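The other protein chains are all here in position, but one chain of the complex has been omitted.
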Amino acid sequence: MSNKKQQVSRRQFLNYTLTGVGGFMAAGLLVSPLRMAIDPVLKHSSSGDFVNVGISVDEINDTPQRIDWTVEQVDGWYKSEPSRSAWVYKDENGDVVALSPICTHLGCVVSWEGSDQHPDHFYCPCHNGLYTKDGVNVPGTPPLAPLPVYEQEIRDGILFLGNPIEREGA
Amino acid sequence: MHKGKGMKFVGDSRISAERKSQIPKDYSEYPGRTEAFWPNFLLKEWLVGAVFLVGFLTLTLIHPSPLEGMADPTNASYIPLPDWYFLFLYELLKYQFASGDYILLGLLVLPGLAFGALLLAPFLDNGPGRRPKQRPVAVGMMILALVSVIFLTWQSVHVVDWEARGEANKPVPESEVAVDTEHEGYAAYEANCMTCHGAELEGGSAAPTLVGIEYTAEEIQTIAKEGTGNMPAGLFTGSDEELEQLADFIISVNESAAE
């Protein structure tokens, strides 16, 4: 090159332009697909919603009673209504307690005073698991952890439940 | 090879019109007992491949690929197990130093170091010697990694009761079972069995399905009273007559399902 002022040679210029046009094509091709792929990450999750379980606080007394309700679950285009159930009662302070009925041993369904030999306990028929009224497992029976407790909220005297929270073993 | 002027091309293409020999070179002239890849060596490879294929097909014929019941997100008692080649990682995360507060150690640091070292092995072990004796550190590390992976996998595998697991997780097609709630044994079923075996005998997290079982009425009665596998004894609390009706009911449902 005789001209020293020339910073960019013709060949370099063509290379830069080629890279630029290539980048433009790659970007144009990939912007939409990539945005589509990461869409779930950017969406706000609607988890942790509390659901009306169809029982007013007045109807709850100090004897555990079983309630069943369904939650609406939207998984993309797939809507389902998985059912949930809980044992609810009021403790000594009058606070509502909602326990998951799923035995922490092998996932059977426990019931309040489910056996005549064990009054005032939650009883699991599968392997004679026992839980006290506050859902804590009785040592010496198969379960190793207390029954999970549902997150709860009371709106206008109606009970709303969220997700069951697992508790540490006793 | 022709160069420069005088080259002849096929038509107006850039392909030389010169014919080249298609006979493979004779490698027997080379030093050592070398031979041509095609067809001499490839034939040997394919023979090995054929033997391998026979063994492989025999495996697929003897052991049909497993399929468990359809995924049931509400099944809270299912104990998940990954495919065998991930078992060592799965087992590692059970250790105290690799879980809880140290989860990052077990999850990222240890596997990251191992796989990172594997990826960068040529740069970590960059001496000239190739024989294992000439690079004791690299070989030692690899043997250590191998032994720990094998040990972790074994740890994970030997505590699993594979037969019971396979038995409890048989694939069950969608229930088209007609449950006759009018049946005289239904009340006994409802009272004693339904919490675990389900309203349509479909089974659940704690108990297998009762559809497609191959027990006789007597065996069903025995199992109801004395239990089997995970099922404890003494679950059935009715009279002997109810027990008979119950077994009859379960068999009638099975018959309706088999049709």
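A and B are the chain letters, set down in written order, and residue numbers restart from 1 in every chain.
We take it that a residue touches a chain if its C-beta (ideal position, glycine included) is under 8 Å from a C-beta of that chain, and two chains touch if they have at least 3 such contacts.
We take it that contacts and distances are computed from a predicted model.
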When you check the chain that is not on display against UniProt, which of "NADH-quinone oxidoreductase subunit N", "Menaquinol:cytochrome c reductase cytochrome b subunit", "Cell division protein FtsX" or "SufE family protein" does it turn out to be? "Menaquinol:cytochrome c reductase cytochrome b subunit"
Residue among B:Phe56, B:Phe97 or B:Phe151 that touches the chain left out of view: B:Phe56
The one residue from A:Gly28, A:Gly76 or A:Gly94 touching the chain left out of view is A:Gly76
Contact residues on chain B toward the hidden chain run 10, 13, 15-16, 20, 22, 24-25, 27, 30, 32-38, 40-42, 44-45, 48-49, 52-53, 56-57, 59-61, 63-73, 75, 78-86, 89-90, 93, 103-104, 107-108, 115, 118-123, 125-126, 128-132, 134-135, 138-139, 142, 146, 169, 171, 173-174
Considering the whole complex, not just the chains shown, which residues of chain A touch the missing one? 37-38, 40-41, 43, 45, 47, 73, 75-78
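Definition applied: only the chains that are shown with their structure count from here on.
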Between chain A and chain B, what is the separation of their C-alpha centroids in Å? 28
For a test of understanding, state which residues of chain A touch chain B in their complex under the given definition. 82, 102-103, 106-109, 111, 125-128
Contacting residues of chain B [partner chain A, same complex]: 73-78, 195-196, 204-207, 230-232, 235
